[in-house]
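The other protein chains are all here in position, but one chain of the complex has been omitted.
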Amino acid sequence: MTEPVLALEGLTVRFGSRRVVEDLTLRIGPGEVLGLAGESGSGKSTAALAILGDLGPGGRIEAGSLRFEGRELRGLAEREWRALRGAGIALVGQEPMAALNPSMRVGAQLAEVPRLHGRASRAEARAAARRALEELRLPDPDRMLAAYPHQLSGGQLQRIVLAMALMAEPRLLILDEPTTALDVTVEAEIMALLRGIRRTRGTAMLFIGHDLALMAGICDRLAVLYAGRLAEAGPVAQIFERARHPYTQALLAALPRIYAARRPPAPLPGSQPLPQDRPPGCAFAPRCTHARRGLCDRDPVPLETVALDAVVRCLRWREIDGAPEAAPALPGPDIGGPILEVEGLTRRFGSGRGTVHALQEASFTAFEGETLAIVGESGCGKSTLARLLMGLERADAGTIRLRGVEVQDRLAGRRPRDLTAAMQMVFQNPSDTLNPAIPAGRQVMRALELFQGGLPARTLREGLADLLGLVRLSPALAQRMPRALSGGQRQRVGIARALAGDPAVLVADEPVSALDASVQAAVIGTLLELQRTRRATLLFISHDLALVRQIADRVMVLYLGRIMEIGPAHRIFGALCHPYTRALLDAAPRPDPGAPPPSPLSGERPSALTPPSGCPFHGRCPRRAELPETLCEDRLPPLAEVAPGHRIRCHLPPERLRF
Amino acid sequence: MEELGWLGILGRMALRFVPVWAGLALILGLGWRARARLGPAGRLFGSWAGLSGLTLVLFWVLTALFADLIATHDPLAQLSGLKNAVPGSPAPGSSYPVYLLGGDSLARDCFSRMVVGARRVLAIAPAATLCALAVGMLLGLPAGFVGGRLDAALSFLANLVLAFPVILLFYLLVTPEIRQTALPRTVAAVLFLMPLLFLVLLWHSRFRTRAGPWALGLAAILGPGLWIWAGLALDADPSGLWRLEPGLLTVFVAVVFVNAPTAFRIVRGLALDLRHRDYVAAARTRGEGPWFIMLWEILPNARGPLIVDACLRVGYTTILLGTLGFFGLGVSPESPDWGSTINDGRRFLAIYPHAAVVPALALLSLVLGLNLLADALRTEARHD
Partner (left out) sequence: MRVAAILLRRLGALLATALCLSLLVFWLTHLPPNLEKLAKSQGSARMSDAEVASWLERSGFDRPVPVLYGEWLGLLPKAGCGRCGVVQGDWGQSTVFRQPVAEVLGRSLAATGWLMLWVMVVMVPTALALGVLAGMREGSRTDRAISVATILTAATPEYVSGVVLVALFASATAGLSPLLHETGWIEGRTLFQGTASGAMNGITFWNFALPVVTVALYGTGYVARITRAAMADAMTQPYVRTARLKGASQSRIVLVHALRNALVAPVTVILLQLPWLLNGVVIVETLFAYKGFGWTLVQAAGNNDIELLLGCATVAVTLVLATQGLSDLAYRALNPRLRAR
C-alpha cells in the first residue's frame, strides 16, 4: 500500500476547556480527494487549521497524531512549519476577498509565494504569477496582476486565491468551503477548475463543505463530522447509495433535489449541540429517531469498521434500514384571486460612478395561497424587489397594489395598519433578523401589540404562546436573548413575528440560505405548512434552484434587474425555459456521485452599473449565435407569453427553447 | 509635636480613609460573590486591568462621598505659619494635629483640599458626561439614522465646534465678562432640555399605542423634569432646591459644549452602522416610527461602545475641568478642585512641589482608573 499523503490518527483539539474535535481519524491517499462534511460548528475548519499548525492562541492538540507523507507534524518547530506551509500543504478558504491583503496588488501577493519557497528572482516570480493566472483561465492576466483585490469580482478573487495556493505545487490542497460565498454559476466554474487541477496535477485534496450535493461531484471518499466526531466515512458512492449512520441518512434526505417536484426536503428536528453541551453518549442521540434509551445515551460510541475503507459511529447501524421516511408530497395549492399586483416597478441607485439599475419595469401578479419563487444570481435585484414591496425603499416608477390598494407611494410606517399587517417579511440573516439586545419573545410581543392593538395583556401573552407553538418553538424560549438561540430557532422567531398580524402575503428573502442543511429543511417545512394552512401567499426569494423546484408553484427568474421568465414551476423545470434559466439549472450541483458534472456558464456577469444593451443576457448566452447578427445586442426582447401564464424574454421562438 | 516621617504620614492617611476601605471591601466583596450573575460587568473581576480600574474609580467615588469624614481641616481655612509647610508638619491648635500632605501657599491643608476636591470633580464630571451623551444621542441618532441633509447640517455644526481649540473656547466662554451676558443661561437652557427631551421621546415612542401608561409616564417625567430644568438652567425654582451658582453653571455649560460634538460623532457612527440591520428593517415593516427604532432598536445595541465611551469621557471631562482650573478659569479662585489647586501650586513648583503634585497625582489616578475600566470593558466586549 502506498504511503498516504495525510494520515490523522485519533486527533483531538481543544480550545480552552472545549473539545472541538475529538478522536478524528482520516487518511488521504496520493491524488485522492477526501470530502469532510459537517454543519457549521462541527469542527471541520478546526481540523484543517490543526493540519496546518495554525490553531491560534488558545487552541492546542491534545492527543493523536498527524502525519504528512509519513512525517509526524505534532511538535514541529516554527521554522519547519514555515517550509511546509504553502509548499507542502496549501489552503483555500471561504472568503476570497478577506483572504487577500486589501492594500497589496494581486501580482505582489502571488509573486510572494515563489519568493518565499524557491530562490526565484523578482522577474521570475512575476512570470510565475502570470503563468499561474493563465492556467486558471483568468482573462487579461496583466490587468489582474496590477489590480487591488477590491477591483475584482468574487469569482475572480477565488481563482486568484486558488492560483496562489497552487503556485508552490503543494502535495495537499485543503479547500475550506471554497464556493460558499459564490453564485451557483461561478461555483460550477470553480468546481470545474478543481476537477481539472486534479486531473492534470494529481494533487491530493481535502474538500471541506456542508453541501453534500456539491461534494458528490468531486470527492472520492466522504467523511461526515458531527459535533466534533466522525459519524461515518467511506467511498462517496457507497455513502450516497447506502448511508449507515442515521445522521448521514438524514442529511441526504434533507438535500434539496432538483428533479423532485413539490416534495419538500425531509426535516431533521433540533440542532447540533455546542461543544460544551454535548451529551455523554452518542452526540446525535437527542435528534436520532433510532435512539434507544439506556443504550445510546450512556458511553461514548466507538468508531466501527464496517466494510473495507468504511467506518461508522453508531451502535445500531446493523438494525437501521437505509433511507429515512421521505417527507410527504405537498398537497396542491388552493389558489385564489390576485392579491398583489406589481406593474412596471423600477428602482435605480445613483452612485458616484453611475446609475445601478437594480430593478427595471418588473410586472407580475401574485395570487392568494400560492408560493411564488423569485430566483437569480447575486445582485440581480431580488432583495430590492422585496424591499420595494415592503416600503423600505421608494420606487422610481411603477405601481404596487396590495388587495387592490396602491401602496407604492407609502413607505413602511406610513401605510395603514391593516395593510402593514397584511404583508410581512422574513429576513435572511439569522444573526441579524432579531434584535440582539431584546429577549426573543418580547420582539414577537411588540408585533402583536402593534397589530392587535388594544387587546389586554393576557390575550397578548396567549397570542405569543400560540405563535411560538405554530413555529414549533417551546414557549420557554421566549425569555431568551437571541444569541442564546440557534440559527434555526431565530429564523422561527422571525417567522412568528411576521405572522403576528396574520399576513396575507409573506415575503421571505432567502430565509434559509444561512442555515445548515439539516436545519434548513425543518424551517422550510414550517414555513410551507403555515402558508398552506393559512392560505397566505408566499414570495420565496432564493438562489437555490433545487429548493425552489421542491416547493414553488410558480417561479420568476431575474437577471440584472429584469424579469427574464415567469411561469408555473412544472413548466419551467419541465419542457421549456429561458436560456438563462437553463444555464442556472445546468450549473446546479446534483446529489449523485455518478451524474455528469454540472456545466458552468462562461463569461463574467456584467456589472449592474453598465447593463448591456439589448438582451441583458447576450454576453453569456450560449444560444445567442443561433440568432441573426446583432439582434440580441440591439433589441430587448419582450416578455412574451409562450403558454398560458408562462412568459419568456427571449428572441428565440418558443419551440426552439424546448429541451 | 514633631514633624512626621513618610511612614507616619502614610499610616495616618490610611487611617483617615477607613470609611473608604470599608466601602471598597463591601462593594468589591459583594461584586466578587455575584460576579457570575453580573454578566459582562462581572467579568471585570476576572481581568487585572478591570479590577484595578474599578478599585481606583470606586476609591475616589467613596472619597467624594465621605469627604467630610476624611478631611482633616476646613479646605479653605488658613493656619498661620503653615505657608508652604512640608508634608507632615505639625498643625497645633487646629482640628487635626498635622498637615498630612503639607500646606499650600496660602497655608491651607493640601490633604483636605485634595479630598474635598474629589467631591467637586465627581459631582461635575459624570453629570456633564451624561448631559453631553444625551445631546449626542438626541442629535446623533437622527443624523445617522435619517442621514441626508439633516446629517450634513448637524455634522457641519459638530465640526464647527470641533475645529475650535478647546482652550480658546474656554477663554471665550468662561470669562467673568461672559457670565454677565445671557449667553450661558441660554445655552444651558437648551442643553439641559436635552436629557428631558430624551426621556420624553423614550417613553412616548414605546407607549404611544397604550394611552394609560403613556399619560402616566409622561406626567412622571415632565413634572419633576421641568422643575429641575427650570431650577438649574433658568434659576427659577421657587423652592430654591435646584440651583447652580453662575460660576459653576458656566463651567458646566462649557464642558458639555466641548463634549457634545464628539459624543454626537460617536453616536452618529454607531447609528450609521446599525441602521441597515435586518431587525431595523423588520421594525420598519411593522410600522414603527423613527424614534422608536432609534431609541428602542438601535440604541440598546450601541450601549456597549457607549458605556466604554462614557468611562473615557468622564476621565476626559475631569481633565478638562483641570484645564479650566489650571488657567484660572475654574469655578472660583479658592475652590479646592484639583485643577485650581495645581494652578495655585505651580508658582512655587520648583521649591515646594507638594502643593501641586498632590492634586496632580489625585487627578491622574482617577483618570487612570477610568481608562483602565474602559479598556477592560472594551476587551470584554470584543471577546464576547
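Every chain is named by a letter (A and B) in the order it is written, and numbering of its residues begins at 1.
Throughout what follows, contacts are C-beta pairs under 8 Å (C-beta built on N, C-alpha and C of every residue); 3 or more make two chains touch, one makes a residue touch a chain.
None of these values were measured; they are calculated from a predicted model.
**Student:** Given that one chain is not shown, which residue among B:166, B:189, B:272 or B:307 touches it?
**Tutor:** Residue touching the chain left out of view: B:166.
**Student:** Taking the entire complex into account, which one of B:111, B:192 or B:326 touches the absent chain?
**Tutor:** Hidden-chain contact among the options goes to B:326.
**Student:** Contact with the hidden chain only, please: which subunit B residues?
**Tutor:** On the side of subunit B, residues 48-49, 156, 159-160, 162-168, 171-173, 175, 177-178, 180-181, 183, 315, 319, 322-323, 326-327, 339, 342, 345-346, 349-354, 356-357, 360-361, 363-364, 367-368, 370-372, 375 touch the unshown chain.
**Student:** Tell me, which residues in subunit A touch the chain that this view leaves out?
**Tutor:** Answer for subunit A: residues 52, 54, 57, 78, 82-87, 90-91, 93, 95, 98-104, 112-113, 116-117, 148, 150-151, 161, 164, 168, 352-353 touch the chain left out.
Everything below uses one rule, namely that only the chains that are shown with their structure count from here on.
**Student:** List the centre-to-centre spacing of subunit A and subunit B in whole Å, with centres computed as mean CA coordinates.
**Tutor:** 50
**Student:** Across the complex, what residues on subunit A touch subunit B?
**Tutor:** Residue list for subunit A touching subunit B: 387, 390-392, 412-413, 415, 417, 420, 424-425, 427-429, 432-438, 443, 446-447, 449-451, 453-454, 494, 497, 500-501.
**Student:** Give every residue of subunit B touching subunit A within the complex, in rising order.
**Tutor:** Touching subunit A from subunit B are residues 209-210, 277-279, 281-290, 297, 300-301, 303.
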